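Shown here: the complex without one of its protein chains, the others still in place.
Chain nomenclature is as follows: A and B, assigned in order of appearance, with residue numbering initiated at 1 for each chain independently.
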Amino acid sequence: MDIHVRNIEKDFGTFKALDRVDLDIESGELIALLGPSGSGKTTLLRVIAGLEFADQGEILFGNQDMARVPVRDRQVGFVFQHYALFKHMTVLDNVSFGLKVRKDKPSAEAIRQRATELIELVQLGGLEKRYPSQLSGGQRQRVALARALAIDPKVLLLDEPFGALDAKVRKDLRRWLRDLHDQTGVTTIFVTHDQEEALELADRVVIMNKGRIEQLGHVDAVYEKPANPFVFDFLGNTNIVPVTLRNGVVNLGQGDAAIAESSGSKDGPALLYVRPGDVRIAADGAAGLPTTVQRVQRTGPIVRIDAEVFGSTAPITVELPHLHHDTSAFQPGAELRLRLLQFSLYAEDSGALLGASTPADAIGVAASRQRSR
Amino acid sequence: MSAQDHSLRDPPDLPRPFRPSGPLMQRNSAITERRWVQWTLIATAVVFLLFFLFLPLVAVFAEAFRNGVSTYLIALQEPDARSALNLTLITAAIAVPLNLVFGVCAAWAITKFDFRGKSLLISLIDLPFSVSPVVAGLVYVLVFGAQGWLGPWLLEHDIKIVFAVPGIVLATIFVTFPFIARELIPLMQAQGTDDEQAAVSLGASGWKTFWRVTLPNIKWGLLYGVLLCNARAFGEFGAVSVVSGHIRGMTNTLPLHIEILYNEYAFAAAFAVASLLASLALVTLAAKSFLEWRYGDELAAGRRH
Partner (left out) sequence: MTPLLATGTRRRIRKSAIPGFGLTMGFTLVYLSLIVLIPLSAVFFKTADLGLDGFWEIITRTRVLNALKLSFGTALIAASINAIFGVLVAWVFVRYTFPGKRLLDAFIDLPFALPTAVAGIALTALYAGNGWVGQYLEPLGLKVAFTPVGIVVALTFVGLPFVVRTVQPVLEDAEAALEEAAASLGANRWQTIARVIFPAVVPSILTGFALAFARGVGEYGSVIFIAGNLPNVSEIAPLLIVIRLEEFDYAGATAIAAAMLIVSFTMLLVINGLQVWSRKRSEKL
């Protein structure tokens, strides 16, 4: 089922939870709503579910307007952060619930069969008779998922589905959810504040802030070309270097670095955003951004160098794979020339994207961004 | 992993000043009833409470003033009424402090230490709640009465307990026995022993630890328990009736005095005395509500009965 969100607004008193949100979701997609606390992502999910009604705008399932349809008639599978399992019911009864309360209730045998199937699907076969209190967190979340799938939902909505789980279980469940989605093909929207989770799991991510969509796109596109400083910052560690733009060119002391996609921006001060992993040491004698080493620290396979940039108050952090470098060369006080492999440039005042550099050294970039999809 | 932090607020990540005013249940049509159903239920509940709670209360004051304020004041100044008031005050003044000391001791022993039979002990402390007040009076007659266990010995030494003030005090202690302990036990259980352990490890004596660390933590719960205990001590009727002997001016408490007046068809006087006790009940309720409103968090663990 394709879902269309049109111009949705939602206020809580004076707080704008959703501010003219538009979103189109294709059938069978797995979409992540990503954003910090208070960004409106959960509210958007709840508006789509019908647990919350928007003040304005349309929610279309296919081409049917759902704005006035109550949640019980929307046929959405909703999975809550804290599972919301019925404590006094067994796993089987929990999963069967949605079938038992239907107006055209199937036969008891059909219900049991369907529920058992789903319990098998979420790999909990044999635990049908258990009560939620007898299950682990991960198992509970899988019961919640099976329960939501039992009503053949048009769309599956998950509110921070892994938020209450510990790190290890979370990682396992993520992969498992991706597989399950590929198996069932149900359009799925999930809310998370964890950018790693969103990037790993989703086809496309919606990055939200203050009730608005900041950027929407395929995970690679969003990561490689963040639309504004907020998105760049939200997706990972960030270095910010104040620079000056002249004739569409930034002087980084490494031969003037031309910006790949100049948007015809005016000359003047700008902010350069670069991730610590996208910085390399310039070869001996080669040009590069001149800095002074402040601190060197090794954590496992990564060497982290804090270096002072000439003319800037904030130091720049560089992360290098340990294998490639002899750390003894970087003593505090030593001069270091840096090459920025990939960066984005934003206007200082409006935050508009002025341009981005494409990685010159594709191999180096790939190594620094291991993605486990 | 608490489910509660998700319960009544939503969206869970709204910044504080912007939380929607009413609870989610009321805003969200998905999980509440239709308007007319709500109002029908509210109306039914309110009518029920009006008939069963408000009307009796109003009746007390209306009947008390039926024959004018002067009759009312005369009824209260009558010597028998005054001596009944005195006895009631004395009884409460003995029963409440004794139960206070007991409540604190019991709560300390139960919540600060592990031992076997703890839940049995808690049940035994609750026991007087499930014993009829009349039976509570009866047991003291059986122990101290003329035909009782200690009856002959008491007679020999000319000590009167039953049909005298000590019996009234004992019966009152019995029926108010659990109030303070019950209030403190869940409260102190929720607070744990960390504070006390810290104080003791810093070299504080047991007494000092209680006085400086435990007491400030439980003072509102304690006051709450004292309020309830006191209200019951003032108002106890059945148990006291059995052991009092109904001697006017001697062993009559206020509730017993009400009965005597009522049975003599002195209704206005009976209600006048009753209005005194009803006022005390109202003060108790007001103080209780104030404590719940002001110190609700500190009472939370022990608040409900």
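Throughout what follows, contacts are C-beta pairs under 8 Å (C-beta built on N, C-alpha and C of every residue); 3 or more make two chains touch, one makes a residue touch a chain.
All of these numbers come straight from a predicted model, not from anything done at the bench.
*Asks:* Determine which one of A:102, A:175, A:218 or A:295 touches the chain that has been left out.
*Replies:* Of these options, the touching residue for the absent chain is A:102.
*Asks:* May I ask which residue of A:17, A:76, A:191 or A:207 touches the chain that does not appear here?
*Replies:* Once the missing chain is taken into account, the touching residue is A:76.
*Asks:* Considering the whole complex rather than only what is displayed, give the residues of subunit A touching the chain that is not shown.
*Replies:* Listed in rising order, the touching residues are 49-51, 70-78, 80, 82-88, 97-98, 101-102, 132-133, 140, 144, 147-148, 150-151.
*Asks:* Using the touch rule from the top, list residues of subunit B that touch the missing partner.
*Replies:* Against the left-out chain, subunit B lists 1-4, 6-8, 10, 22, 24-26, 28, 30-33, 38, 41-42, 44-46, 48-49, 51-57, 59-60, 63, 98, 101-102, 104-106, 108-109, 112-115, 119, 121, 123-135, 138-143, 145, 147-149, 170, 173-174, 177, 193, 196-197, 200-201, 205-206, 209-210, 228, 231-232, 234-238, 241-242, 254-256, 258-259, 262, 267, 270-271, 274, 277-278, 280-282, 284-286, 288-289, 304-305.
Throughout what follows, only the chains that are shown with their structure count from here on.
*Asks:* Measuring from the mean C-alpha position of subunit A to the mean C-alpha position of subunit B, what distance in angstrom results?
*Replies:* Their C-alpha centroids are separated by 56 Å.
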